[in-house]
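Shown below is the structure under consideration.
Heads up, one of the protein chains got dropped from this complex, but the rest are sitting where they should.
For subunit A:
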């Protein structure tokens, strides 16, 4: 039985008209198509207009630059008990980008002098009031760089309203579209400035708190993974494996081109790999790194004339093995974590996915993947490097980035709504305990036969006795510690249940009371 549902005749008749040519080679990397058409088919923005308007933005306005400064300052605050993992850092950055995105939108849509915006803003405010503002869609799923306006929204509560003329609508659409491009540019500058500042001011903070790197001069993407050893280990393993396969190819043990079915054509490997070299060792901002991946994609598409991904992917894998570049895996992860994920879409994401697929293929290569005649020629070291996929040996925490979703979800890690609270409680609890330790340490017990030794470290584990001294009184009060306090003394914090945490917290309050009343 033919299952294809009947296709509307009218649609089919108009098929040639329905499909509107829109393909353009997007040379500008993540830049959206550099000419825009209104939804009714009228061209409202030309490439030149967009370039001219966006080109005027060369630096962040002071108001938005302040957000970057505040973010960097905030990162440097000693408010985290432990150094942050790269996933936690990524989450902080993504939240910041989101706030910046919204601030940039508000900045650009604010009533301004002598521009068309003023009139339209006033008109819109007049016509739709608060509801108009709320109807303005900024649901961030648009990934595709579009922000719809409230132009076509209705507000029945306010009764009949004056309709905008087609001219006004076009002007409004035009301004909105231009603003979208401007926001993209501001976001690029935001990423650039944020990482430039991290390079300039450093990220080390006093105490045992958030630390990324003390010496900032040579700060690289890899430094951000210092607190996530599994990534470093994985990166090292990918590098080792790539080197092994590369050497096998160089020694003639493996005909890489045949193995990968790379189209027989001249490859300017040095030139093509220079993009990935720049990706790893070039500017630190994720967008700038990504741009190199996109440029490689474009260059391969243009010069190699690969019709499909059949050829494209195999060539990319070949290049990656032929000219290994250290820390490529970490840099790729860095882009995934620190590029604003709302903008990591379309061709940008495709180019990055291709590179990720190439590295995944390499990490997954095993002896069984290779031609049988190759296996017998391998040394023990080579064989052992190809025993199993790296992902079978080293598990990475998974990061689910969704372009539509403003939040990132980390599987394998506690959820943010519980983990952060958990962390917060842990921090508060530990800090407070540290305060208590401070008080105890500063106390100098009087000499005497009745003096009991006090080991501050034992306090947290439930000391037998806690000595306190009343003001002006040499008599010692002995606070007995109930046995129930001891039961949790030898437990790891991570193993505690919420009810037990509550119990500890109550004990902690009692401790505080005791200290306050001494």
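One rule holds for everything that comes next: a residue touches a chain if its C-beta (ideal position, glycine included) is under 8 Å from a C-beta of that chain, and two chains touch if they have at least 3 such contacts; residues count from 1.
What we mean here is this: contacts and distances are computed from a predicted model.
> Not counting the visible chains, the remaining one has a UniProt entry; which protein name from "Nucleolar protein 2", "LADA_0E08944g1_1", "Trafficking protein particle complex subunit" or "Cyclin-L1" does it give?
This omitted chain is identified in its UniProt record as "LADA_0E08944g1_1".
> Looking at A:236, A:326 or A:347, which residue reaches the missing chain?
Counting the whole complex, the residue in contact with the absent chain is A:347.
> Looking at the full complex, which residue from A:309, A:384, A:487 or A:509 touches the chain that isn't shown here?
Result: among the candidates, A:309 touches the missing chain.
> Which of A:79, A:102, A:257 or A:326 sits in contact with the chain that's absent?
A:102
> With the missing chain put back, which residues of subunit A would touch it? List them for me.
Against the left-out chain, subunit A lists 1-5, 7-8, 11-12, 15-23, 25, 33, 39-40, 102, 106, 133-135, 137-144, 146-148, 152, 261, 297, 300-302, 305-310, 312-314, 346-347, 350-351, 353-354, 356-357, 360-361, 364, 369, 402-405.
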